[in-house]
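Comments concern the structure below.
Only one protein chain is missing; all other protein chains are in place.
First chain written, first letter: the chains are A, B, C and D, and each begins at residue 1.
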Amino acid sequence: MSSFHHRKKKKPISKKGLPPGTRIYIGEEREHKINIEVISYNELSITKYKNVDLSQIKELSPTLNHWINVNGIYDTSIIIPICDHFQIDPLTVEDLLNTNQRPKSDDFGSYVFFTLKMLETISLDGKNMNIDDEQISFLLGRNFVVSFQEKPGDVFDPIRKRFENPDSRVRKYGSDFLVYALVDVIIDDYFETMEKISSMVEVFDNEIAHKPHPNQLETIQQVKFLLLNLRKYIYPTREAVHKLARIDNPIIQAKTSKYYNDLIDHIYQILENLEIIRDMNSNQREMYASNLTLRMNRVMEVLTIISSVFIPLTFIVGVYGMNFKYMPELSHEYGYFFVWGLMISVTIGMLFFFKRKGWI
Amino acid sequence: MSSFHHRKKKKPISKKGLPPGTRIYIGEEREHKINIEVISYNELSITKYKNVDLSQIKELSPTLNHWINVNGIYDTSIIIPICDHFQIDPLTVEDLLNTNQRPKSDDFGSYVFFTLKMLETISLDGKNMNIDDEQISFLLGRNFVVSFQEKPGDVFDPIRKRFENPDSRVRKYGSDFLVYALVDVIIDDYFETMEKISSMVEVFDNEIAHKPHPNQLETIQQVKFLLLNLRKYIYPTREAVHKLARIDNPIIQAKTSKYYNDLIDHIYQILENLEIIRDMNSNQREMYASNLTLRMNRVMEVLTIISSVFIPLTFIVGVYGMNFKYMPELSHEYGYFFVWGLMISVTIGMLFFFKRKGWI
Amino acid sequence: MSSFHHRKKKKPISKKGLPPGTRIYIGEEREHKINIEVISYNELSITKYKNVDLSQIKELSPTLNHWINVNGIYDTSIIIPICDHFQIDPLTVEDLLNTNQRPKSDDFGSYVFFTLKMLETISLDGKNMNIDDEQISFLLGRNFVVSFQEKPGDVFDPIRKRFENPDSRVRKYGSDFLVYALVDVIIDDYFETMEKISSMVEVFDNEIAHKPHPNQLETIQQVKFLLLNLRKYIYPTREAVHKLARIDNPIIQAKTSKYYNDLIDHIYQILENLEIIRDMNSNQREMYASNLTLRMNRVMEVLTIISSVFIPLTFIVGVYGMNFKYMPELSHEYGYFFVWGLMISVTIGMLFFFKRKGWI
Amino acid sequence: MSSFHHRKKKKPISKKGLPPGTRIYIGEEREHKINIEVISYNELSITKYKNVDLSQIKELSPTLNHWINVNGIYDTSIIIPICDHFQIDPLTVEDLLNTNQRPKSDDFGSYVFFTLKMLETISLDGKNMNIDDEQISFLLGRNFVVSFQEKPGDVFDPIRKRFENPDSRVRKYGSDFLVYALVDVIIDDYFETMEKISSMVEVFDNEIAHKPHPNQLETIQQVKFLLLNLRKYIYPTREAVHKLARIDNPIIQAKTSKYYNDLIDHIYQILENLEIIRDMNSNQREMYASNLTLRMNRVMEVLTIISSVFIPLTFIVGVYGMNFKYMPELSHEYGYFFVWGLMISVTIGMLFFFKRKGWI
Partner (left out) sequence: MSSFHHRKKKKPISKKGLPPGTRIYIGEEREHKINIEVISYNELSITKYKNVDLSQIKELSPTLNHWINVNGIYDTSIIIPICDHFQIDPLTVEDLLNTNQRPKSDDFGSYVFFTLKMLETISLDGKNMNIDDEQISFLLGRNFVVSFQEKPGDVFDPIRKRFENPDSRVRKYGSDFLVYALVDVIIDDYFETMEKISSMVEVFDNEIAHKPHPNQLETIQQVKFLLLNLRKYIYPTREAVHKLARIDNPIIQAKTSKYYNDLIDHIYQILENLEIIRDMNSNQREMYASNLTLRMNRVMEVLTIISSVFIPLTFIVGVYGMNFKYMPELSHEYGYFFVWGLMISVTIGMLFFFKRKGWI
């Protein structure tokens, strides 16, 4: 049987009663080393730093643009000082550290906060699939972008490569374009996830149509649930990008607005794909219900055919099993064979009747 | 069997024909002593009073902020004079005293009124759950907050603790922040309630999938009803907070708006959780219907198999129970054993047929 | 069997081809005497007149406020002259006289027109219910309110009583407050109707759960229909009050707007109750369908159990009814008792099997 | 069996590839003589012309108002010159000539175009119904109204009669009021159609409840389809009248706006009636499905009762049909009668059991 799962996060640590802006990590326990990587760039020069610490961040030149990528958020003793350096509001830091946060964007004047989910699809064997989500957040200032990943990963490698090329737009444009480019990579991933789900759902479609089985309902419901979870991520992401494109803050420049619009266009296309898979899923649900009824119909037809053929025959042989003293047929020499003839005729008649009904 | 109940309030006392603004208590009968507690504070000092009476309230210093918490509303002889002291409109007092009031916020110029429900979950044994609701109302003036609880409770204790700390924002910010902090505590409770319902619905999910029973429909409908009742509370609460955040009244200061937005964000997240539980519930409903059909299918299959095997056999033995004078098989020495052979072959054939159909 | 009916009005007299503003009565035939009652009041004095005629209305003092209550609209020879005296547009009079008019409010400059339905519930015996509606219309001018009832009734008595009290707001405020007070009485009636329907639907709920019967569907559909009809009245009433509260006409004073808002609040609460009853109704519909399937399942189980037990037994006795010359068991002394033993074993085996399936 | 049909128009002549504004007739073939009738009027005088031709139209006095009624549109050689005389845009003429046009209104500055459908109900015998639609279009200028009917008919006779009366508003008001009056007549017709459908659906309701039959689904679906088609006409008509009432063009005078609002009110009422019939239809659909299941239940109950009574009896008689040498009961003198007693007891027991189950 196929299976489609969306891995559930651990339950959040209860924050009940804590003051707002309490900056604690909410998410899975992790133990990897948090690595901070910085790319300082303008059109002319580019410098890459690995394993950066706070003191180095404090010394970054204000005349260059900086992309600071932090690949872990579980350790607040590292994250909070960085946020404090950039004068980030505690409410933002609280959202940043909560891996159950809904996708959203917020303008805080001196910086813009944007958070969304990255999807990681683990297709076990073409029939079973686990989807894992990772929270990615961005702090976008006039000349810096800080990106936070939940765990180390290579999703941003294509952007790192593009930085090599001095003619690329990531080098020429500002931090707002860099955020666009980073988000675009994540959104492209959604396309791939959709494609994978779609093709697996198609395989499953075939299974339902040709090998109906009562426990397929469970898989159908898993797919439904998976799609609902994805919708829960993608709709607010669309809203967040919309809001980002409309923000009245010089950090977001007019010339990048067409790129944000392009992004919105992509998200619309992903949502349309999602809706099509949802329609396939609802068709499967209907096909399943129809299969149950068809199976019942076939069971009933078998019962009806066998009963209808043999019950009259049993009656006939019962007649001649009676012990009446005077039953003329019994003493007839060919009586027995006549009865067989009668029974064969009845059977043929019945079968002919069922044939015409289309049951056999 | 599991059960999920939302305790129903007593029927309201009919107010038909009474003039608007008639200030009578509508709700469950209560007899506890109404306690009034006051915290008078500013950034520098804090004073706590217990068992306060009206005369003490009248003498509160106009240069301090005051949080007046009233833990009972059944006695209008206590409530109305307090409201009169703060010049509260009779229509507001009418809403305050009606425990069936929908969550809402209203700006009356000199004060803002906000009312919502607190949820109290009593999980009896991990499978049964009672949800009780309590109405909490706030009167928010320039330098005071009056909070009204239906009955004594410790829900605001975390806020009382935060007052101890002179650096905490409740001390430094005004009455609008205090209301935010109090509401935040209540909303955090909703998260916990959702979490509890969710985990109990998951347990029940398992029961439906593996131990189907006709009376599970009742529980499914109880959950549906419970969720509808919660929606009925949470949607207007969201509207009320939205309205509060947009009120054009100096009582609500610009700098607290980001906190109200944070609150709205939390309510959205609660609503998303609610929708996911609703989807689980609708899946259970579908699973239940499918279980009924499957059960029918299995019953029919058993009937069909037994009938189809024995009806032909009964016919065969009927044939040789006939009393024809001339039936050659009867006098054959091994006739009886041949018939047994025939019957065993028919049985094996039938079973093979059902095996191929997947019914056994 | 329970029943829930909404009494249908007589078919309207066809107005096809008549010019707009043709002022004819459309509604049930009535024959009661039309009584006109006037209360002329200000803060200082109050005078009540009964059985008023047109000439008296023409002499009413322009310096007082007047409430003119007309308890019948079937006689256009009485209604039209009154309307002409107050210079009411023929289109308004047409709506006034049409008892099938949707609830609405319209501002005509010199007066405001407001019409809605009053509900009259006749609960025959706690299980059967008839709902009757009566149209109530108001003409609201600077210093007068004309209210039109379809038939005599005491619904406005609480307001009449409040007029006795010189401190009551109906005395101190203007005609806009009076209309509010009158409408408030009618809306309070809706609460009561909802309460009655709700408790009868709950009784019926119990009946469906514990005494399922095929003809309960009819009652379920009656309730659905009744609720749809109520929705049809309440939604446009809400719109009409909304419009009234926003009308830019000095007849509606700013200080009464909070009362209108309170009214809207009440209508929202009625709609929420309505939606909850609708949910109960849809649950009953589902419960009904599930009951039908359960009944089928039980029928099939009985058939299956009886057939499965006796069909094999019949086969066994058939075997020993065969007339073969050579059947060793037949001549065995205890053969007959062995067969009984076999048959009892088969029966016990079958019953054990059904027990395990949970069918018995 | 009842039937409800909406007559389908002939397929449109393909206009693919023709330039926009190509003025060709699209609709059913017709051969009647096209008659043009003119009423020239103002408050003081009125002149009626029949069988008017283009030259006469060209000489109509510019100081009078004119209503030009054209009762046929199939002959473009007549229609186009008239339109050209009034300087009508080819796009308007194209819409005018296309009998599949959706209801709409358009402001072209010097004139306003309005088109809608008239319904013609042919109730054959109280159970079967054909609905035919006819397109009616209006060109509304400063001092003229040109109305186009698809075929001759007397629908506008009431308006013609009102013209006789010099005090009637059609005489006193301008062309915008005339269009209102003409449309009002058509809308009144919708009320009658709704009334007819409603009463026939009620008759059918009764049939479904008391004489269920498998082929009632077809009629239920016909009604559903009919109502969908009507919705398709009425919703855009409402939009078109709304737009007409809001058009900023001196042709539509302020003082007629209240009449247009009255029209919109009527359309709302028609839509409400439509929705109620739709609810009846959906109830019938549900009743039908429930009837199918009930029928199945009854079939199964009959089978179960007969099988359950006779299968055990057949077993009993089978027992005593066995040929064992030693069967003490067989030689008992009253054995046969004891067996009958046993069988009667079993039968009574079974019937009692089914009685208690409520199956007989």
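As a convention for this text, contacts are C-beta pairs under 8 Å (C-beta built on N, C-alpha and C of every residue); 3 or more make two chains touch, one makes a residue touch a chain.
Computed from a prediction, not measured in an experiment: that's the story for all the values here.
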Residue in contact with the excluded chain [from A:Ile46, A:Leu64 or A:Met287]: A:Met287
Touch with the omitted chain, as defined above, among D:Ser198, D:Asn261 or D:Asn323: D:Asn323
Per the touch definition above, residue among A:Ile26, A:Leu91 or A:Ala181 touching the missing chain: A:Ala181
Absent chain, residues of subunit A that touch it: 157-158, 162, 168-170, 180-181, 184-185, 188-189, 191-192, 195, 209, 258-259, 261-262, 265, 268-269, 272, 276, 279, 283, 286-287, 290, 293-294, 296-297, 300-301, 303-304, 307-308, 311-312, 314-315, 318-319, 321-327, 357, 359
Contact set of subunit D toward the excluded chain (per top definition): 11, 14-20, 89, 91, 100, 102, 104, 106, 214, 217-218, 221, 224-225, 228-229, 232, 285, 288-289, 292-293, 295-296, 298-300, 302-303, 306-307, 310-311, 313-314, 317-318, 320-323, 327, 329-336, 339
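Simple rule for what comes next: only the chains that are shown with their structure count from here on.
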Omitting subunit C while every other chain stays put - resulting connected groups: A, B | D
Type of subunit B:subunit C copy interface by residue overlap (half), same or different: different
Per Cα centroids, the chain farthest from subunit C: A
Relative orientation of copies subunit A and subunit C, as a Cα rotation angle in degrees, nearest 5: 145
Geometric centre distance via CA averages, subunit D-subunit C, whole Å: 27
Gap in Å, rounded to a whole number, between the CA centres of subunit D and subunit B: 44
Where subunit D touches two or more other chains, by residue: 321
Graph class of chain-chain contacts, one of line, ring, star, complete, other: line
Touch relationships between chains, expressed as pairs: A-B, B-C, C-D
